[in-house]
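The complex appears here without one of its protein chains, the remainder shown in place.
Labels run A and B following the written order; every chain starts at residue 1.
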Amino acid sequence: MIPQSPVLVVVIPLIFAFLTLLFGWFRRSFCYPITLVALSLSFFASLHTLHIVITTGTIHYYLGSWKPPWGIEYVVDYLNAFVLVIVSFVSLMVAIYSKRSVEQELPEKIVYFYCIFLLQVTGFLGIVITGDLFNLYVFLEIASLAGYALIAVGEDGAPFASFNYVIFGTIGACFYLLGVGYLYIVTGSLNIADLSQILPNLYHSKVVLVAFAFFLVGVSIKMALFPLHVWLPDAYTYAPSTVSALLAPLMTKVGAYVMIRVMFTVFKPYFSIELIPATTILGWMAAAAILFGAILALAQIDLKRMLTYILVSEVGYITLGVALANRNGLTGAILHILNDAFMMLALFLVVGAIMYRSGKREISQLRYLHRKMPFTMAVFVIAALSVIGIPPTCGFFSKWYLILGAIDANKWIFVAVLLVSSLLNVILFFRCIENAYLEPVAEHSSVGSELAITREESPLSMLIPTLIAGAGIMSFGVLSGKIISTIIQFALPAGF
Amino acid sequence: MFNFIVSNYNYWIYIVLMMIGFYAMIGKRNLVKKIIGMNLFQTAIILFFISTAAKKGGTLPIIEHGHGHGAHAIQAAAYINPLPHVLMLTAIVVMVSTLGVALAIVIAIYKRHHTLEENEILWQQK
Partner (left out) sequence: MRVLALITVIITGIILIYGTVDMPDWGDPNSPASKHVSPEYIEKALEATATPNIVTAVLADYRGYDTLGETTVIFTAGISCILILRRRKKRR
C-alpha cells in the first residue's frame, strides 16, 4: 500500500477551497473553521510525508500510475519535505490569525477571501512537491493568480501595486515557460529526474545555456532578488495584514526552493559553478540585495514598508548561501529558509496586530506599546534579535553557517557584507525598540503617574500564532544543530 | 547559409513577436496597452512552442479508423508530436485567466483613480 500523503498535502486544500465556497454561501461563519480544518489536515499530511522520507528515503509517487517521463510524478526528498512542512505550518498559523483581521478589513468578502486563501496555499504546496517542470508552471500560475487577487483587495493604492505585480509576475512566469520550452526542444522531456540524466551531454549547447539563463531570471523575478524586486515593497505594504503575513514568508522561500532545484538538481552543480559564472553573478546580486535592502529600510517611516525591505535583504541571504555553493553555504541557505519564514511570520503578525488595534503603522506610533501590547512587543523584540543575528535565536545560526561558507570559499568581501548588514539591522531595529520601550523623559515628568495606558493586547486568535512564531524562533535556534543533522544534512543536493 | 535561415526562421519570427509584446509590457505607460502587450507576449510563446511540434510528412495526431478495424501498426513518424499541443492548451487557459484577473484589477484602479495612465496615477498617489 503506497502512502498517499504526498498527494493529500496538495489535494486537501484544493477540495476544501470548493467546500468553503459552497458552505460559505449558506452561512458566512462556516468559512473560518473549514479553512482551519483543511490546513490542519494538510499540515499533518506534510508531517507524515516528512516522516516517511526520514524513515524510508525519497518518495516517488506516480500520479495516475503512469511511469515517468510519460506521466507526472511527485518526487519528495529531504529538501522537498522540509519546505513542505514549513509552508503548511506557516499557512496554518496565518489562517488561525486571520479571523479578526479579515473581519475588520474585508467584512463583505470573507467567503471569497478564504476560498482564494486556500487556493494560494494549494499553489505553494503544489510548486514545492512536484517533480515535473510543466506541472510546476501550472501551480506557479495558481499561486500567482491567487496572489494578485489577494493583494488587490487591500487598502488605498493596492490595486495599482497589484497591477505592477501582475506585469512583473507574468514576465517571470513566461520566462520560466520559455526556459522549459527551450529545454524541451533539445531533450524531449519535462521530468526533473529524467532531465538531470539527459542534460550533462548537452552542456556545451547554446540552447541549454539560454534556457538556464531564462530559468534564473524568471525565478529571480518571483523571488524578488535585487534588481528585480521592485514589485515587492508596494505590493506587500498595501495588501491586507493577513495577506502580507501569508505571502511575505512563503512566496520568496518557495521561489528560492525552485532556484535550488533548477540549479542543483536539473543542472548538475558543476554547471553553475565551473562551466558558466552563474554563482559569481548570483553572489554579487545577493550581496547587493543584502546591503540595498538594509539601507533602504533605514529610510522608511512606515513600519510595514520597512519590513518589506528587510524581506528583500533576507532573500539576499538565501541567494548568497546558494551562490557560495559549498557545504556550509548551502546548509546556511536551507536553514535560513526555515528561519526567515518564521522571522517574517512573526514580524508581519506583529505589524498586523498593531494595525488591528490602532489602525496606524508608522514607527512613531509604536510609543507606549510595551505597556499596551506587552506580549506582541516581546515577540517583536525576539524577531528583531533574530534578524540582527544574536544567539540563541535562530537567525544567528544561519548567519553563522553563511559566514563559514564565505570563509571556506575565500570570499572575504561577503563576510564583510554579512557583518555590515548585521550592523545596519541593529540600527534599524534599535529605532523601533527605542520608540516602543523607552518613554520620553519630558512627558513622563510632567504627566507623572496619571498616564494610565490600559492593557489592550491583541485578541487571543491573533495572539496565539504570534506567540507560537516567537517561540519557534527561539526553539529553532536552540535546536538548529539537531535540525541540521537530521534533515538538512541529507537535503543538500548531490555533489556537496 | 540559406539552409540555416530556412530551418530556423520559424523561431525567429515568433521571437520578434514576443519582443514586440515584451516592449509593450514594459515600455508603454497606459495600463491597457500593457495588458495588450502581455497578451501578445504570451500568445507568441504559445505559437513558438507549437511550431516545434511540426514534423515533415506528419499529419494530425488523430488515429483514423481506430476502433474496430484491424490493428495496423501505428508509426510514430507519421504523426506530429502531440506533447507541445497538450502543454499549450493549458498555457492558453492560463493566459486567458491572467488576462481576466488583470482586467478586473484595471477596473478597480479606474474606479479609484478615474484614469488609466501610469504617470497620472503615480502623480495622484503622491
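The rule is simple: a residue touches a chain if its C-beta (ideal position, glycine included) is under 8 Å from a C-beta of that chain, and two chains touch if they have at least 3 such contacts.
What you see is a predicted model, and the numbers here were worked out from it, not measured in a lab.
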- Item | Sole contact to the chain not displayed, among A:V9, A:V87, A:A146 or A:I403 | A:A146
- Task: Among A:T187, A:T242 or A:S480, single out the residue that touches the unshown chain.
- Result: A:T187
- Given the contact definition stated above, which residue among A:W66, A:F430 or A:F496 touches the chain not shown here? A:W66
- Note on the structure: Touching the unshown chain, chain B contributes residues 7-12, 15-16, 18-19, 22-23, 26-27, 51-58, 61-64, 66-67, 74-77, 79, 81-87, 89-90, 93-94, 96-98, 100-101, 104-105, 107-108
- Query: For chain A, which residues reach the chain that was dropped from this view?
  - Reply: 14, 17-18, 21, 63-64, 66, 69-72, 108-109, 112-113, 115-116, 119, 122, 126, 134-135, 138-139, 141-142, 145-146, 148-150, 152-153, 159, 178, 182, 184-190, 198, 205-207, 209-211, 213
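Here, only the chains that are shown with their structure count from here on.
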- Taking each chain's centre as its mean C-alpha position, how far apart are chain A and chain B in Å? 30
- Within the complex, chain A is touched by chain B residues 22, 25-26, 31, 34, 38, 41-42, 45, 48-49, 52, 83-84, 87, 90-91, 94, 97-98, 101-102, 104-106, 108-109, 112-113, 121, 125
- Task: Show which residues of chain A lie in contact with chain B when the two form their complex.
- Result: 134, 138, 141, 144-145, 148-149, 152, 156-157, 159-160, 162-163, 166-167, 170-171, 174, 177-178, 181, 184-185, 190
